[in-house]
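Note that this complex is displayed minus one protein chain, with the remaining chains in position.
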Amino acid sequence: MYSFKNDYSEGAYPKILNALIESNMTQEEGYGYDRHTQNAVSKIKNLIHNKNVDVHLISGGTQTNLTAIGAFLKPHEACISTNTGHIAVNETGAIEYTGHKVITVDSDDGKIYPDKIENILDSHSNEHVVKPKLVYISNPTELGTIYTKEELKNLNEFCKSNNLILYADGARLGSAICAKGADLTLSDMCNFTDAFFIGGTKNGALLGEALVIKNENLKEDFRYHIKQKGALLAKGRLLGIQFEQLFTDNLYFELANHANEMAYLLNAGLKESNCKFLIDSPTNQIFPILENKIIERLEQKFNFYTWKKIDNNHSAIRLVTSWATKKEAVLEFINEFKK
Amino acid sequence: MYSFKNDYSEGAYPKILNALIESNMTQEEGYGYDRHTQNAVSKIKNLIHNKNVDVHLISGGTQTNLTAIGAFLKPHEACISTNTGHIAVNETGAIEYTGHKVITVDSDDGKIYPDKIENILDSHSNEHVVKPKLVYISNPTELGTIYTKEELKNLNEFCKSNNLILYADGARLGSAICAKGADLTLSDMCNFTDAFFIGGTKNGALLGEALVIKNENLKEDFRYHIKQKGALLAKGRLLGIQFEQLFTDNLYFELANHANEMAYLLNAGLKESNCKFLIDSPTNQIFPILENKIIERLEQKFNFYTWKKIDNNHSAIRLVTSWATKKEAVLEFINEFKK
Amino acid sequence: MYSFKNDYSEGAYPKILNALIESNMTQEEGYGYDRHTQNAVSKIKNLIHNKNVDVHLISGGTQTNLTAIGAFLKPHEACISTNTGHIAVNETGAIEYTGHKVITVDSDDGKIYPDKIENILDSHSNEHVVKPKLVYISNPTELGTIYTKEELKNLNEFCKSNNLILYADGARLGSAICAKGADLTLSDMCNFTDAFFIGGTKNGALLGEALVIKNENLKEDFRYHIKQKGALLAKGRLLGIQFEQLFTDNLYFELANHANEMAYLLNAGLKESNCKFLIDSPTNQIFPILENKIIERLEQKFNFYTWKKIDNNHSAIRLVTSWATKKEAVLEFINEFKK
Partner (left out) sequence: MYSFKNDYSEGAYPKILNALIESNMTQEEGYGYDRHTQNAVSKIKNLIHNKNVDVHLISGGTQTNLTAIGAFLKPHEACISTNTGHIAVNETGAIEYTGHKVITVDSDDGKIYPDKIENILDSHSNEHVVKPKLVYISNPTELGTIYTKEELKNLNEFCKSNNLILYADGARLGSAICAKGADLTLSDMCNFTDAFFIGGTKNGALLGEALVIKNENLKEDFRYHIKQKGALLAKGRLLGIQFEQLFTDNLYFELANHANEMAYLLNAGLKESNCKFLIDSPTNQIFPILENKIIERLEQKFNFYTWKKIDNNHSAIRLVTSWATKKEAVLEFINEFKK
């Protein structure tokens, strides 16, 4: 049964595996001091046109979020996130385990806007409540929507003028940057945040996220935090080699483009039959609203999540595409739907 | 320059990489629900002759230690470790970050004995001090020494009769079990502890440790803890495939045996020239005591750690062998030493 | 300027101070092993008709909440609270600092009902999200409303059948139990919760809350947690003497009754002039809705919090009475309001 359940059902982009094999018997330093990691870091710095950032390769998204946020905040400081944010919902309280409250704000489109943050600041002004200090966003959001350059710039300005850290979760950042209509570059992500990460796991790697820290105040001793959270891999080369490949010959964006194109194909196919969507997503997650009996039929042949009940007869499902999604599978899904 | 610095300088045993490639494009469930992980878990249960244990695959040793100990203890409970224990020294306070004190006891050989624990229990008997609850050992120890079956059995009995959890770090467990003179099996490790882990990273895998939980009271909801600590890999197949290979056709022990044999070869070569050792280690870490000027000369050609100053002219160095250590490199080292 | 701002503006009920003086030079054991604490604990057990509970005297409400909840939960477990709950809003993230998420549910009247909890349980069913384990209520709520016996019984049954801990914050419990229309006794509080506390600070003591733990599973080693959180007073007698007095000759309820009567007098006086209220509170906090210009006038003579904007011309204020509130001050406030 073909799966559109997520973007981590397959292994790695084959070129990455080849690189692992080729380098396999060469001895390297441990803990991220290998040559591949250094090379990957250097490639990332070039791509974002900033030599002064610190780049750390970490095994997964939750791991990166908890290590970064746990390091950036003092005990009484809190994060602000939308109510659908990954740290607010899907990390088993990892942020709270580091001791910090996640304050949530409502959001229809998964994005966070300055006015919502301002409300939070207004109601958090003394020592009887936590001190909001970090704004967590993801690009794309959990709903597949993306930030425009203007939106991110405004958000960043608002954060700066309110002494807030702006941190972006980029688990699917490739898809956001390559999305139709997107005007944000990797370099903009860096310019308009204090720190962000570039997701590898969901874009062709076996595992790995590249955390970029721009704000000087957040850089100090960061490797201590990685180690303390159990995230400093002895064979750091495993991460280094993968990001080295992802950022050679534009591979990272090629893979993201493929994922997006497969989503657009699905999207177009469903729309042809007048399918409605929960939200208009330009990235590799789409949320068509289907009749429940159609969903049941599709589930005989495909794997996917039912996302949300719409009414007694309809639900939104989530379809996710990736670098590995086959065009034939997409066409088959559309055909099956049209029956 | 050839490195005897550690057992994680190379990538993975080639058969493991091949298995990654072969399975690469097959879709699998995420988060450890893939077929490879299930298969690996089943193989491990067979090997230890216990179907009732829970087995979890986790990316690294510190990660496993902090996740397990953080899950096993209540806030006021503490671990007991030797003063050379990995959790006491080399994990950047990861255990303390989970809120628990690590009480240390002196140990010449890196092992912990009931009488030392008894002293700790005697001085920790009311609510003004922490409550010792978990005994942390590693096999082999940080000094390369190993527990005999009798020793582990005694320790376990002592722990049971004092309501203590016995937990074993097996980052290099293969080397301990295959060591000359060892009488402990993987199955014994399970019988005589509440939980222990089987290290993959230092025995041929890219990353990964297999945590085995036998004590029923420690099993509940363990996957929540893995996720909360950021250690639940989306592509859990990466761990599953590796352990599947390691526990097929005895590979895990073959690799450990090779590492040990290379250490014995080094050992014998050095002893021939009357070299003394810091401690008698039957595993893949050895600690010869050399004249400082010989150390300096060896450092021109080989990479290794200087472990400890012995006197003004002598130091102990640490030489580590692995599944990947080449016999020629060992012989070359011995030759160089003999010059 | 007379203050209706809170119920902790004065010192202690004079009889309590006298008891401190009378016992002052007698030597007592430290850390809660004094005879006064033992006597107070015994009186509380008698009053709730349950000799098997554990009773601990702790200095304040936030301290009690964080110590209890931090002790009761495992790392991946979370609390459920209304969005106005003290732990959710007013404790500077104290619960999150202990590592636990506070999941909030909307509530118009400050109370929590089984259907709201059920929704939370439905959306928290796997290891990617926290595990809801403890329901936090307060009686009276932050809005001054109270639980009926039937409501608490139902809530407790729901919690039991869903394996949830029911914990009640009783910072103003005296006022709830003595409220007009209340049908809950101290004994019911114990019968229908796993643990709850009886507030002293806001009912005549200098400081102190009496935590009652009924559930056997939550009792073990609790004094360790009190000590670890810095809450075990060397001179525990200070708490013991106060609760000894509060639970002698019905004093605790007399003081609460006075506070309630003063609130009713205020309430009646304001209602005579057709004043509306934000919510109908039968306890010592009331929330009249006034014209802003009247509020400004009253602020010339009285101290109180403006609670909530209602519209451009009206706001709700909070008036709090206590054991120390003077009838003359209440009448003066009413007169001033009527002008």
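Labels A, B and C are assigned to the chains in the order they are written; within every chain, residues are numbered from 1.
The rule we apply is simple: contacts are C-beta pairs under 8 Å (C-beta built on N, C-alpha and C of every residue); 3 or more make two chains touch, one makes a residue touch a chain.
If you're wondering where the values come from, they're calculated on a predicted model, not measured in any experiment.
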item: Candidate in contact with the missing chain, chosen from B:99, B:170, B:230 or B:288; value: B:99
item: Chain C, residues in touch with the chain not shown (by the definition above); value: 2-3, 5-6, 8-12, 14, 17, 20-21, 23-30, 59-67, 91-94, 97, 201-202, 206-207, 224, 227-235, 237-238, 324
item: Contacts of chain A with the absent chain, listed as residue ranges; value: 31, 70-71, 74-76, 98-99, 127-128, 130-131, 221, 223-228, 232
item: Sites on chain B contacted by the missing partner chain, in the whole complex; value: 75-76, 78, 89-93, 96-97, 99-102, 127-130
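Following the convention adopted for this analysis, only the chains that are shown with their structure count from here on.
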item: Whole-Å separation of chain centres (CA-atom averages), chain B against chain C; value: 50
item: Chain centre separation in whole Å, for chain C relative to chain A (CA means); value: 42
item: Whole-Å separation of chain centres (CA-atom averages), chain A against chain B; value: 34
item: Residue list for chain B, restricted to those that touch at least two other chains; value: 224, 227-228, 232
